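Please find one structure pasted underneath; my questions will follow.
Omission of a single protein chain aside, the complex is shown with its protein chains in their original locations.
Let's look at subunit A:
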């Protein structure tokens, strides 16, 4: 009667799931690779038009958020709930700032007539259309993942407040943390691909 499940299985399941997320973005990266090989010049020109400032700031913000989450996870293991809550709040705040930045950044692009199907992209060189097309699709999907990650962290936060997450029973928090790190990691790939190809 093997009814009792050991907690490592929950982590195993989460790792397998994270793997599928990597492949999901992997599909977009494959498209990027193929089109980059075909339209190298256009991609470089496109990268120059992206605002490096926003890219760098968002990268730093996500790194800080990952630190906050890691601190929160460790704090719960030591039963320091105040620190854990602070970490989670910090990470949520970072996520929110990231989204606001993205909103402003996209807004600038829209204002310059750069959005899917815009005249400038449709009539311009095909390579630039693809670069910005991939940019919007990839960062849009990543933004969606940020929102999902924030939801998971918010649920964990509530559970910590209600003392449902304890040093012995912290799989939910652990897994939310893993998810957040993954979303962060994916950004670490997106950032150089789109902002730094020169």
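What we mean here is this: a residue touches a chain if its C-beta (ideal position, glycine included) is under 8 Å from a C-beta of that chain, and two chains touch if they have at least 3 such contacts; residues count from 1.
The rule is simple: contacts and distances are computed from a predicted model.
Per the UniProt record, the absent chain's protein name among "Branched-chain amino acid ABC transporter permease", "Protein translocase subunit SecD", "Na+/H+ antiporter subunit C" or "Caa(3)-type oxidase, subunit 1" is "Caa(3)-type oxidase, subunit 1". Shown as candidates are A:28, A:93 or A:197; the residue that touches the absent chain is A:28. With the whole complex as reference, residues 1-3, 5-6, 8-9, 12-13, 16-17, 19-21, 23-28, 30-31, 34-35, 38-39, 42, 116-117, 121-122, 125-127, 129-130, 133-134, 136-137, 141 of subunit A touch the missing chain.
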